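Presented below is the structure to which this report refers.
Removed from the display is one protein chain of the complex; every other protein chain stays in position.
Think of it as A and B in the order they're written, each chain with its own count starting at 1.
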Amino acid sequence: MNPPADADVSPAVLTVDGFQCLIDELQRRGYRVIGPTVADGAIVYDDLASVDALPRGVGDAQDAGRYRLTRRDDEALFGYAVGPHSWKRFLNPPRLKLWSSRREGDGVRVEPAPEPRQPLAFIGVRGCELRAIAIQDRVFLGGRYVDRPYDVRRRGAFIVAVSCGTAGGTCFCTSMGSGPRAQGDFDLALTEIVDAGEHHFVVEVGSDAGREIMAQLPSRDATSADCRQAERIVAATAASMGRSLPAEGVRELLLDNLDHPRWDQVAERCLSCANCTMVCPTCFCSSVEDSSDLASEETARERRWDSCFTTDFAYLHGGSVRATTRARYRQWMTHKLATWIDQFGSSGCVGCGRCITWCPVGIDITEEVRAIAAAPARTGGSDHADGHAQD
Amino acid sequence: MPTAMRRIDQIVREHRFFAGLTDADVDLISGCARNVAFAAGDYLCREGQPADRFFLLRHGRVALEIAAPGHGALTFQTLAEGEIVGVSWLVAPYRWQHDARALEPTRAIAMDAKCLRGKCDADHDLGYEMMQRFVPLLVQRLHATVLQALDIYGDAHKS
Partner (left out) sequence: MPMSDPMLPQVVRVLRRRRELPEVWTLEIEPASDAAADAPNFEPGQFNMLTAFGVGEVPISYSGDPQRSQRWVHTIRAVGAVSTALTRLRAGDVLGVRGPFGSAWPLAAAEGRDVLVVAGGLGLAPLRPAIYRLLAQRRRYGRVTLLYGTRSPDDILFRRELERWRRRLDVDVQVTVDHAVGDWHGHVGVVPALIARADFDPARTSALVCGPEVMMRFTLAALRTAGVAETAIHLSMERNMKCAVGLCGHCQFGPTLVCRDGAVYRSDLLAPYLPIREL
């Protein structure tokens, strides 16, 4: 996604009908258009045929371990926070065939799995999710080896971002600097304005592709009043956020407290269910499984999402390196907030709050950090005598 | 002076175990020391017998063994030049808990345990010097024993 060639692409205003034109135009150009819709009592991401599939007038109530859809008293299309899905399920599908092999004579021929033909268009990507995609970009594309399935899907993707007009009950993107304003690598970014009979979107163009598409849509130039209104909405969302993580020092805090008693306490609550890793928009761990037909003529390797909460994740020589829930929770949280920085140059957390909402026992990552910060104890005991005990 | 005729205090002084002792201490200790030699297969000590000596190896190698019914002699440690055979003399009831057998022609300084214990009792500074030399050795052996007891090689590397 290249930034637009000429810098003075001024914001535009798109109506709800114009929004339908956006979906139509993307489909006309061959995109598989995906966006939020209601299914099974939650906002999920799925194929969108029209603007009518969007959760119009739907809101949500979220808290630690709690998620409910609500009825808004307006017709907003994006009047809710993020749900259990994130875009990683399209960029890095939960199950993905990597290759298959076929026996030929006394040899074997390996065939890479076919690549998807349709490019992806994402509608309603929030600020935290733009950050999450950028983080996964660094994991899958930024190292010595490029993950081909991710690369193929990511390269062609068209991103319609949406700034948040409502803070979710577990959000803390403001403290992570990732939202509520949509910023970063998008093609178009929308702020929805539903106010006193008005219902439209202020659209910011983020790329040449975005500008091309906008040129096809019925829109008008945004006035400075439109832009100010959009800014006010985002500022109000930022101000209404109830949780936060410290901006700095979390890495050192956690790595200095790998034997903190808090890990034992959280382990008493944690069910090791892996929900947090499944809903996290940056968790990327995967495993592979080989299969074959009965005659071993054809075999295949499939990649599937894995989680550091499963017991065989760190299997080595007949046992798990992390046999206890304490060790697995510690691995997840220290990876997310600390060692991710060592491995990929940034925190792995975007402040979306999903892990808090979808934890069946309501473990709150921000609360866990606060608890350790409140009583840091260096490895080796709580007695701050100088020097460590020798073995 | 020909090597064979070197005085025992000189031999004691040269052994790395006693490095750093004062001349007076070396003289004192040498009174308890004898120069000894073993042929391959000779036993330096046998399980159950009084631990009235210990050995500072100068040349050769020694196996520490415990005999187990049906398994013959099980070697649990081999010791070489510069190392010590025997710690049972340090604590009552002063009896060997294993055999020590020379694997090859071996020369050693044999220290009379009762003599050395008496001198350490009389001169606690000397006793402290001795303990400073023995304790690290005991700790090292304890660590080695831990590692052996864990039987760590059952696990494959790069399986």
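As a convention for this text, contacts are C-beta pairs under 8 Å (C-beta built on N, C-alpha and C of every residue); 3 or more make two chains touch, one makes a residue touch a chain.
Remember, predicted model here, so these are calculated numbers, not experimental data.
Asker: With respect to the chain omitted from the figure, which of A:Glu129, A:Asp147, A:Glu204 or A:Asp364 is a touching residue?
Answerer: Selected residue, touching the omitted chain: A:Asp147.
Asker: Looking beyond the chains shown, say which of B:Ala80, B:Ala122 or B:Leu138 touches the absent one.
Answerer: B:Ala80
Asker: Who touches the missing chain here, A:Val16, A:Cys273, A:Ala314 or A:Ala371?
Answerer: Considering all chains, including the one not shown, the answer is A:Ala314.
Asker: Of the residues in subunit B, which ones touch the absent chain?
Answerer: 63-64, 71-78, 80, 82, 103, 140, 143-144, 147-148, 150-159
Asker: For subunit A, which positions touch the chain that isn't shown here?
Answerer: 98-99, 101, 106-110, 112, 139-140, 143-148, 255, 258-259, 284-292, 296, 299, 301, 303, 306, 308, 313-318, 321-324, 326-327, 331, 335, 338-339, 342-343, 379, 391
Convention: only the chains that are shown with their structure count from here on.
Asker: How many angstrom between the C-alpha centroids of subunit B and subunit A?
Answerer: Between these chains, centre-to-centre, one finds 65 Å.
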